[in-house]
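Right, one structure below, let's go through it.
Only one protein chain is missing from this complex, and each of the others stays in its spot.
Right after this comes subunit A.
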Amino acid sequence: MSDLVIGVLALQGDVREHLAALAECDVIARPVRRPGEIDEIDALVIPGGESTTMSKLALTFEVFEPIHKRLAEGMPAYGSCAGMIMLADEVLDGRADQRSFGGIGMTVRRNAFGRQVDSFESPVDIDGVEGGPVNAVFIRAPWVESVSDQVEVLGRVASGPATGRMVAVRQGHLLATSFHPELTGDLRVHRLFVDMVREG
């Protein structure tokens, strides 16, 4: 066990699954939801959940600014699904009062694949993840509509009606996926993030 501490934003969503995945990657994983706790972590994971709820609670409980500040100072972060929305500089189809931490120069579209009946799983190849495609689970997921020059596109949907859509991206110390590796037991995306944190 290293002494790297990775926080999981625990306002709402599948916090436990991310904590479990991180714990298996030999880091100290802990839920964070208070301003003071944001100062005590080396990196942050923003889980899946409802982005409008997360945004509102982050502002209400005054963790929005501390997180925003630390991300700007270079704290690494990974967001899955709602977490991807929280890391996007621009959000389409969101609520007018919804705010994101931002940091990744991308525009994401909320619920882009459709409603829950359109939620799906599909294999996706991710640059930097060895051993074949990951089984990507998309749940009322966003996709990345456009990216700036600084953003590296790591994965796209490989088949079906949404073929070619960008669903995994990285910009420097920030990583985001439309899908939920934390639901599959496959640790490779979390390991990719932990490696990013260690290298940073």
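The rule we apply is simple: contacts are C-beta pairs under 8 Å (C-beta built on N, C-alpha and C of every residue); 3 or more make two chains touch, one makes a residue touch a chain; residues count from 1.
The rule is short, and it goes like this: contacts and distances are computed from a predicted model.
Entry comment: the absent subunit's protein name, as recorded by UniProt, is "Pyridoxal 5'-phosphate synthase subunit PdxS", drawn from "Large ribosomal subunit protein bL32", "Spermidine putrescine ABC transporter, permease protein", "assimilatory sulfite reductase (ferredoxin)" or "Pyridoxal 5'-phosphate synthase subunit PdxS". Per the touch definition above, the residue from A:39, A:65 or A:93 contacting the chain not shown is A:93.
Remark: the omitted chain is touched by one listed residue; of A:11, A:32, A:45 or A:77 this is A:11. Although one chain is not shown, part of subunit A still touches it, namely residues 10-17, 33, 48-50, 52-53, 56-57, 60-61, 81-82, 93-95, 110-111, 115-123, 135, 137-140, 157, 159-162, 180, 183-184.
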